[in-house]
Every structure is written in structure tokens, then in C-alpha cells.
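Only a single protein chain was left out; the remaining protein chains are all shown in position.
In order of appearance the chains are A and B, and numbering begins at 1 in each one.
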Amino acid sequence: MKGYRKYFTKKIVWFLITLFVAMVLNFVLPRLMPSDPVAAITGKMAGQTTDTAAVQEIYSRFEEEFGTNKPMIVQFLIFLRNLFKGDLGTSFSQYPRKVSDIISSSIGWTLALQIPAIIVGWIIGNVLGAVAAYKKKGWDKIVMPVTMFISNIPAFGSAVILLYLFAVKWKVAPVAGGYAFDMIPNFSWAFVKSVIEHYQLPFWSIVLISIGGQAIGMRSMSIYELNADYVKYSRFLGIRDGKIVGYVFRNAMLPQVTGLAMSIGGSVSGALVAEIIFSYPGIGSTMYAAVTAADYPLISACTLIITIMVLIATLSLDIIYGFIDPRVKAAQFDA
Amino acid sequence: MSNTLKNLLHSPKFMVGFILFIAILLTILIYPLFNPGNPLEMIGVGTFAKPGTYISLYDATSSQKETLKIANAEEKRIAAALSDEDRVKMLEWLSAYGVDVTEVDASNTDAILELWMANYNPDASIKGFTKSETRNFRLIQNRITELMSADTLIIYEEGAEDSKSKIVKTDYVNLNAIANVKTLPLGTDNFGRDVLKELVSAAGTSIIIGLIAGSVATVIGLTLGLLAGYLGGNADEIIMFITTVFTVIPGFVLLILISYSLGQDQRGPTIVAIVIGCTSWTWTARSVRSQVISLRNRDHVNLSKLSGHSLGRIILTDILPYIASYVVMAFILQVSSGILSEAQLSLLGLGPKTTTTPTLGLMMNWAMLYSAHTNGSWWAYFPVILTIACISFSLNLMNTGMDQVFNPALRD
Partner (left out) sequence: MGKVMLEVKNLKTKYITRFGEDVYSVDGVSLKIEEGKSLGVAGESGCGKSTLALSMMGYYFPPLHYISGDIIIDGQNISGMDPDKVRTTVLGSEIAYIPQAAMNALNPTMKIIRFLEDVIHAHEPKATKAEIRERAEERFADLGLGKEVLDRHAVELSGGMKQRTVIAVSTILSPKVLIADEPSSALDVTSQKMVIKMMKEMMEKGYIRSMMFITHELPLLYNVTDDIAVMYAGQFVEYGTAKEMVFDPLHPYSHGLMGSILVPEEGTRGMNLTAIPGTPPNLKRPPAGCRFAERCKYATPECFYTAPAEKMFGENSTRMYRCLMSEEALRAKYAEEGGASK
């Protein structure tokens, strides 16, 4: 148990440090802009609206929130304080809506879409990779190159292709949105059905994105494990091949949990872009709208939320991994 | 070394990837020779012209005509004039009217037309069709009768009362006699640009972005990895701390923040490439470090240390040559992920600002902005996706091939 505690403490400390660095970056990067950042940021936005009175109001309000007239460290403390209060500022493009309000209405969609999709993609990818490693002949020669090619189609690419095929050509799925545009969210059966229909394409396109990388990783891992000495040894003790394959896949699969933790940042960015293609009402689309409207507070909040989501996902995976792989415990005793 | 090269040449994966990549490069270099000019020139006034060969109608009418009597010309003409939807509608009407159409295929113009001509009755009132649909059936009927009856198209000169020239259905002109013929294998995009020309140029720019991003990432990653691995101790701790932090914070997020902070005017393709490189060096640093650590205590390195060689010399002569293959592999992957990052960034609207050179990501962004994906203009985005996939597929294949040669455990 001592080993575990050390491992988890280490992981949690890392999480906090990284979170802090992420916040600092989120704070510092826009302030590194040459000239007056408030003028630059609001200037971008001002180019898109003609209501000068509104621009003026936004400008003064933002100046106050951004706090450029105070020393950097005070600005940072204000930033942190607001952050912990859940105050992420006021949106430019949807003025005077609060950013935290916009984020909270889209984060649920993103979580409900991405978590299941990434997990399903991970499972399918691992099974395919394991099978490809074991049944070398046909699978390896045909399925693997195809999987490899598919995994090289960028996330937005497979999303667009799915959209074209299913929504435009065959018309079996809706083109855009999280639910039919003429509906108001409620818990009626019609609405749930609409949500499920709209869920399919984004879901499967994210699954597709995650499969390729995982399958390839799992295949190399499995091939490595299949050549491990314990395989030969177990065979020479008369253990059935089926059982040995079980050992191999368990051992290959466990590090894939860490693999997922390492790659989750990449998968999430791909998945966010896929959201844009389907105009899915999640963080990805919100961020796209924010960039298009030069809505700085919203962009900043989106990047921060994405980072926090990724950090939490990574931490959870690390903790799960610590429990399921005895190698982690042993490594802690060695250290 | 020569043995390694031989093994690489024997690796089918490496060779397929290599040949594919070279083929893409050659296309990028050679195609502009056949189709020179500005890739962003707007040749079309409308948006999304379909792929195909366009002939000048003006030239065609004023060319020398020949009369040719070709048996199924009429049928082809009507077939071309009826869209797939029209056919389906016609079959719907027929079946509602009580004609057995179960045997008729929607692509069989002959059969549909025959049944239609025999049965269509504009005055028949059939339940189940809306008014606009009924009107639509009449329009279809009108079009067909027009095509079948009118023999002559008459072209009037502006202001003149009498006809200038007549075109009869049996008039043909020789394609070679038409001065202006333009083939657009991939049609035009939303701005009326030649997609193929744009695509070739964009692929070139994107590969350059990938190469710059890959070089930047490799240089940063290699330097940090070498220092951390070779020096060890506090230097290692500090460098690994930074690396771990930046591994967990998604590079994409940093990319967005930096790109947005830079502002559009600063964002040329080179700057974007450098920013991409600066946010993606972490795993190169990690893998270089672990390689260096395994090399650090080898005999030849110790010998060099004892001989009093400088740090730079030891790294250059005793360490770099041994990790060169890993660095090359990491570089290849960095190039491919750089191309992808540019595309994702551009899709978000944070791509390079450019008025002279397109990139693959910008093409994708334009296509999405103008809804190419929902209005069926596949040629505006599908070739872009395919190009990105092919480039990164070829790079990844090369990488896998090299991996199998250098890490025999992965051999199959």
C-alpha cells in the first residue's frame, strides 16, 4: 500500500503543478502581445460590429476584467480569484452573456460525446490491434494497411466523409446540430430520439479517429509481448496457446491505458475539430464561433476548459493504471 | 550503414512509403510546369463548378458545323436533361397512376420515357401529391416535349430582329476546332479557382510547413533530450519537468492561444510552422533522452570522457551517430503531425494569413465556410483530405518500415 500511496501522491502533485502552469500560460500568452492587448483584442472584435456604443462599453468592461492598468502579479491574482469563483469574464460576441454560462451549456455535450466515443474507439482499436498481431497472415497483410491508411485520414477528414455519405448522399442521418433545430431541449421522447439521431455521426467519426492509433499501438505492443521470453517458457511448460495469448493481451493492453493517457490530448483536439464539422453544440463549436467572432474571453475560457478536461482525464487514467498493473507497484518499491 | 540501407530497401513498408512520398513531391514540382500561373487566380465567376472539361459556347456556335445523324442522340439528350430526382418522381407518378413500374430501373431512360409518354396525363388527379409536386410533373412534361419537338435553337444578335444563326439538332463541331477548351479535373472552389492547381500548390506549402515545424520540433527536442540525458542530475530534472508539463498540456491548446495572440497580420506560413514546431517537441525530447541514457555509460563514451574530449565533441561523435536513426524517425513523424496541425488550426480559422499561397488547411477551411460538405461539392474538400492522408500515410509507412529495421523485435 505504501508503494501505491507514493505513486498516487506523485501523480496528484504533478496534476496540480501542470494545472498551475496551464493557468499561467493561459494568462501570460495573450499579454505577451505587442502594444496594448486590450486595444488589440477588442479592436479585432470591433471590426465586426458597427454599434460603437456597444464597442465602447465592451472595451471599458474588458479593460476592467483584464486589468491592464495593474501590475502583472496583481492581474494574475485577480485572474486566479475570478477563476475560482467560476467567473471567466463576459463574452464579446454574445454580450452581455457570461462566458461561464456559455461554457457550461456546451461542456455537457462535449463530455457526453467524447468520453464514450474515445472509450469505444480504444476498445475496438485494441481488439483489432491484438487480432492483427496474433493472426499475422491475412489480417496483418490486409487489415493493417487499411487501418493504417484510415488512421492517417485527419479527424476532420473522416468526419466530413461520414457527413457526406450518411447525411448528404444517403440522408440517413441529420446534417448538423445536437438535436433538431426546431426543438427546445426537454425530456420528451421526441427530443431524446432527435438527440440520439444527431449523436450517431459525431460519435462514430470520433470512434474512427481513435481506432487507428490505438490499433497500431496495440499491435506493436502485442508483437513485442508475443516475442517475450515468458511466451516461449509458458509454451514449454505445456500451457495452451489460447491461455498464453490471454497473458500476452493482458500485458499489452495494460500499457495501452497509459498510451491513452498520453494520446488523449491529441484525440481531444481531433474530436473538437470533428464537432465543428457537425456543428455539434460542444466546446469545439463554441471555440470555432469564438475564433470567428474574435471573442477573446470565450477563446481563453475554451482553451482553459479543454486543458483541465485533458488533465483530469490523464490523472484518472494514471490512477486506474496504478491499480490494474502490478508493474507500477513494483516500480515504486524499486525507486 | 550500408547494411542498414540495404535492409531499408528490403522493407516493403519503407519502400512503398518512400515511393509514394517521392511521387507526391514530383507532382508538386512538375505539375506547375504544365499549368503555370497563380494558383489563387479566380477563373470562375460562380462557385463550385463541377469537375470536367469546359468548352467555350461562343467558339462552338461560331465554328464550322457538320451534320451528323447519330441514332440515339435524342435519347441521350433527354437522359442528360432528366436528373436522378426527376426520374424517381416520374416513377412515383407512374406507380401512383397505376402503372406497374416494379421492373423499371431508375437509370433506364428508354423504359421510363416510354411509359411516361404512354401514360402521363396532366389532368389526371392523383391523390397524395402536393400542388407543387403536381406542378413539377407538368414542368418535367414540358421539358421533355420541348426537347423532343423543337428542332432548332435560334440565336439572336443583340438588337437585331432577324435571326443571326440557327443551330439544328444534328449540328456538330469538331472539338479540335474550338479555340477555348478548359479542363478542370477537380472543378473550381467557392472562389472560382482551379481546385487541382490550388491543391498542388497547397500540398507544396503544407509540406514546407511540415518540414519547418518538424525541424523546429526536432532541434528543440533533440537539444533538450541530449542535454537531459547526457548531463543527468539537476539539468535532467529541470528539463524533464518542463517536458512532462508540456506533454500533458495539449499542444493544440497552446497552438490556439499562441496563434490567436499573434494576431492575423503576423501569421505567415513560416510563423505558423515555427509555432507548431514549438508546441510539439516534447516526445522527441523524451525519446532522445531515453536513448542517450542507455548510451551514456557505454565504453566508447567513457573512453572519450577519459580522453578529455569536450562535451560538444562527445555528443557529436559518440552519441549522435548512435541515435541518428531515432532522430530521423522522430523527424518524419513530426513532419506529418505538423501538416495535420496546420490543417486543424486553419479549420478553426487560425491558419496562416495568406493571399498568395494556399495551404491544405486553408482549402479545407474555405470549403467548410462555403458549405461544400453539405451542398455536395465533394471536389472542393475530398481531394484535400485524400492529399493529407496520402502524405501522412507515406511518411508513417516510412517510419514504420524504419522502425522494423532498427527494432528487430517488431519484425514480422
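Convention: a contact is a pair of C-beta atoms (placed from the backbone, for glycine too) under 8 Å apart; a residue touches a chain by one contact, two chains touch by 3 or more.
Every value quoted in this text rests on a predicted model; they were computed, and no experiment measured them.
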Margin query: Out of A:R5, A:R81, A:K135 or A:K232, which residue would touch the omitted chain in the full complex?
Written below: A:K232
Checklist line | Which residue of A:N251, A:S267, A:S285 or A:S300 touches the chain not shown here | finding: A:N251
Check: If the hidden chain were put back, which of A:R5, A:K135, A:K169 or A:R327 would touch it?
Finding: A:R327
Next item on the list: Could you list which residues of chain A touch the chain missing from the display?
Entry: 228-230, 232-240, 243, 247, 250-251, 254, 325-327, 329-331, 333
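Convention: only the chains that are shown with their structure count from here on.
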Check: Quick one: chain A and chain B, Cα centre-to-centre, how many Å?
Finding: 25
Checklist line | Complex contact set, residues of chain A against chain B | finding: 14, 17-18, 21-22, 25-26, 29-30, 32-33, 40, 44, 136, 140, 148-149, 152-157, 160-161, 163-164, 167-169, 175-176, 220, 223-224, 227, 262, 265-266, 268-270, 272-273, 276-277, 287-288, 291-292, 296, 299-300, 303, 306-307, 310-311, 314
Item checked: Residue ranges of chain B touching chain A (in the complex, touch as defined) -> 244-245, 247-254, 256-258, 260-263, 336, 340, 343-344, 347-350, 364, 368, 373-374, 376, 378, 381-382, 385, 388-389, 392-393, 396-397, 400, 409-410, 412
